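I have placed the structure first, in the form of structure tokens, so that the comments after it can refer back to it.
Here the complex is missing a single protein chain, while all its other protein chains stay put.
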Amino acid sequence: MELFNQFQGLYFQLFIALTVFSIGVIGFLIRRNLLIMLMCLELMLNGVNITLVSFSKLHQDPGGSVLVLFIILVAAAEAAVGLALIVSLFRRFKNIQVDNLREQKN
Amino acid sequence: MELLEIIQFILGISIVASSILVILNHNPVVSALFLLLSLFFTGAFYFSLGSFFIGVVQILIYAGAIAVLFVFIVMLLDLNSFKISLPGRLLTHFMGVFVGVLFFVLVTYCVLEIPFSGFKESSQNALELSLTAKEISAHMLSKYMLAFQVASLLLLAAMVGVVLLGKPSNFADLQEKDLEHH
Partner (left out) sequence: MMTSAEFISPSWLTICVLAPLVGAIINGLILRSRSAMLSGSIATIAMLVSFVCAVMAYLNYGDRFIVETLFPWIQLGKIKVDFAFEYHAISKIMLWVITGIGTMIHVYATSYMSHDKTPFRFFSYLNLFVFAMLVLLLSNNLLGVFMGWEGVGLCSYLLIGYWYQDKKNAAAGMKAFITNRIGDLGFVLALLLLVTYFGELSFSGIIAKHEQIATSLPVWLIPLICFGLFWASTGKSAQMPLYVWLPDAMAGPTPVSALIHAATMVTSGVIVTVKLWPLFVASPLILSIIFWTGLATALLAAFIAIRQNDLKKVLAYSTVSQLGFMFVALGAGAPDAALFHVVTHACFKALLFLAAGSVIHGVHDEKNMAFMGGLRVPMKVTHVCFLMGTLAIIGFPFFSGFFSKDMIIAKALDFNFYGGILLVLAAFLTAYYMLRAYSLTFWGKARSDDSKSAHESSWGMLLPLCVLAVLSVFIGWLETPHILGSIHIFSDLVKSSWYGLDSYGEMKTHTISYELILVALVTGLSLVVAFISWKKNQHLSSDEINDQRGILKNICFNKFYVDEIYSVSFIKSLKALSFLYDLFDRFIIDGLLKLFRPILSLFGIVGNLLHTGNVQSYSWYIVFAVILYFALGIFGL
């Protein structure tokens, strides 16, 4: 805690990132609308990105930023595919509740 | 407290606030818009940190493409925002919040235990020590070249996948007007 003053900026950034991530987790668990769940995924990724950027700044290492770039990239691809899937599911079930994705148990 | 720190603080709080509003709304459109807002604030947050390039990328791609894509899809699908009160719904809410908070507390404890040391400069917020596009791209195109190439392949695959998934799977999905011929 003595270091807190010196690292105030870092701790705050990490705190923000963690909060955003936790909110994403909570939303993912609670909401049953597939679209909202996808948005919560994006929130989680966002939180991770904030962490990476702040550490990249701390160590002056561009590697962290590069990773952020890749994460954004992959998130884009994944969001696109996920949304396409949601569209297909909508065509099938006429709504996008996650309860539709239930396996039949014998 | 410097101006930069105050701005950072405000931006941080805004990010958190808009994230909470994302998950609380029942209307998907409103949620999408709040997501957009959250991402936008994150981009601003990056600016205040000094990572200009990442901030720009965030706003361009994340806020400007992905979130907009979400909004498109929400508009495309005719969704009824309905509140379902299932038995046990409240319990799920409680459990979810509890688990989330538990997670938060555990990770905070871990983070506080880490002995940070050996950092390079005195202040985290010094704008002069920013990571420019030049440095980042120099790294990406040399040390992480393989990842770069693979990522491009990934985008290609995603594109193809999306097109395939989006095609109407049977003619029942098509409406009469789609079958117009020239």
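Note that the chains are named A and B in the order they appear, and that numbering of residues resets to 1 at the start of each chain.
Definition applied: contacts are C-beta pairs under 8 Å (C-beta built on N, C-alpha and C of every residue); 3 or more make two chains touch, one makes a residue touch a chain.
None of these values were measured; they are calculated from a predicted model.
Enquirer: Given that one chain is not shown, what are the shown chains it touches?
Expert: Every shown chain touched by the left-out chain: A, B.
Enquirer: From the listed residues B:V29, B:V107, B:A147 or B:L165, report the one that touches the chain absent from this view.
Expert: Answer from the full complex: B:V107 touches the omitted chain.
Enquirer: Given the contact definition stated above, which residue among B:V30, B:V71 or B:V99 touches the chain not shown here?
Expert: Here the residue in touch with the unshown chain is B:V99.
Enquirer: Touching the absent chain: which residues on chain B qualify?
Expert: Within chain B, the residues touching the omitted chain are 99, 102-103, 106-107, 109-110.
Enquirer: Contact with the hidden chain only, please: which chain A residues?
Expert: Within chain A, the residues that touch the unshown chain are 25, 28-29, 32, 98-99, 101-105.
One rule holds in what follows: only the chains that are shown with their structure count from here on.
Enquirer: Averaged over CA atoms, how far is the centre of chain A from the centre of chain B? Could you give it in whole Å?
Expert: 6
Enquirer: Within the complex, which stretch of chain B touches chain A?
Expert: The touching residues are 5, 8-9, 12, 15-16, 19-20, 22-23, 28, 31-32, 35, 38-39, 42, 45-46, 49-51, 53-54, 57-58, 61-62, 65-67, 69-70, 73-74, 76-77, 79-80, 84, 92-93, 95-97, 99-101, 103-104, 107-108, 111-112, 116, 119-121, 123-125, 129, 131, 135-136, 138-140, 143-144, 147, 151, 154-155, 157-159, 161-162, 165-166, 168-169, 173.
Enquirer: Which of the residues in chain A come into contact with chain B in the complex?
Expert: Listed in rising order, the residues are 1, 3, 7-16, 18-20, 22-27, 29-33, 35-36, 38-40, 42-43, 46, 49-50, 53-54, 56-60, 62-63, 65-66, 68-70, 72-81, 83-88, 90-91, 95-96.
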